[in-house]
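Only one protein chain is missing; all other protein chains are in place.
The block that comes next holds chain A.
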Amino acid sequence: MNIFLQQLITGLSIGSVYALLAVGYALIYSIFDFTNFAFGALMMIGTYAAFYSISLVNFPLLGAIIIAMLITAVASILVEILAYRPMREKKASKLYLMITAMGVNIFIQNLAIQTIGGSVKAFPSDWAKQVVNFGIVKMPRSDILAAIISLAMLAILWFFLYKSRLGLGIRASAYDTRTAGLMGLNVNIISLTVFAISGFTAGLSGVFFGMKYAVYPAMGGISNKAFIAAVIGGLGSLPGAVIGGIALGLIETMVSAYVSTTFRDLFSYATLVLILLFLPNGLLGKNIQDKL
């Protein structure tokens, strides 16, 4: 039983990182109908921002987290302004936007390897490494912090989307971007806000990932898993992304624990295929066709 509980906690902690990243995917998808595959690279930028603000400037951990979120938000907005917006204005197909996103992802990752080097570094926080013993289960502080801040972030995001004017605008755009624009909404402001928010989530999950594992330029690879989570939950749906992320984390851990690690990805992807077979829009996705 203890072992099962420990595995459950492990699964939840992996799932929470997936969930946060999946929310970032879902947010962009809900407004722009395309998947921002540059997300892994943005997440990596966040991790390095926190890494350097602790190791070079001696920031406290919370300060470093905030810096990471801000810098990632700026990077996210830059990607939007430099890469996506010009393409949207030229009415490029959504498919090409996604391919550009993949290109941006590989570009940023390799730029990082060439400028800061490909080596793996430990996240410079001894505080986060400490393990808290709850009797039956043990959890490192980094996981507890990740769970608390992720939940807080999701709550703030919910309030923002459902209780503020700008949030209303975002939801209107998510429903139908063109009509929202015709109704007088400034779609450019909305797109910047959305990219900033998804930058916040990418930066935040990047810091947690760095704390939990290590800091290296190719760490963004995990965002593929988050994308799967977002698809399982229903692309474009925020609650769906959270459910998908946590479900994927649990499935992976339980399969590793009680079946075999070699079957882990087999189960994850089989789940994806099965869900899409019976629920083509994922668990909570919108029922709209012709989305890429």
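Quick notes on this structure:
Criterion: a contact is a pair of C-beta atoms (placed from the backbone, for glycine too) under 8 Å apart; a residue touches a chain by one contact, two chains touch by 3 or more; residues count from 1.
One rule holds for everything that comes next: contacts and distances are computed from a predicted model.
Per UniProt, the protein behind the absent chain is "ABC transporter substrate-binding protein"; the candidates were "Signal transduction histidine kinase", "Iron-containing redox enzyme family protein", "Transketolase" or "ABC transporter substrate-binding protein".
Only one residue in the set A:P86, A:G103, A:G118 or A:P280 touches the chain that does not appear here, and it is A:G118. Touching the omitted chain from chain A are residues 3, 6-7, 10, 14, 110, 113, 116-122, 129, 131, 133, 138-140, 213-214, 216-219, 221-222, 252-254, 256-257, 260-262, 264-265.
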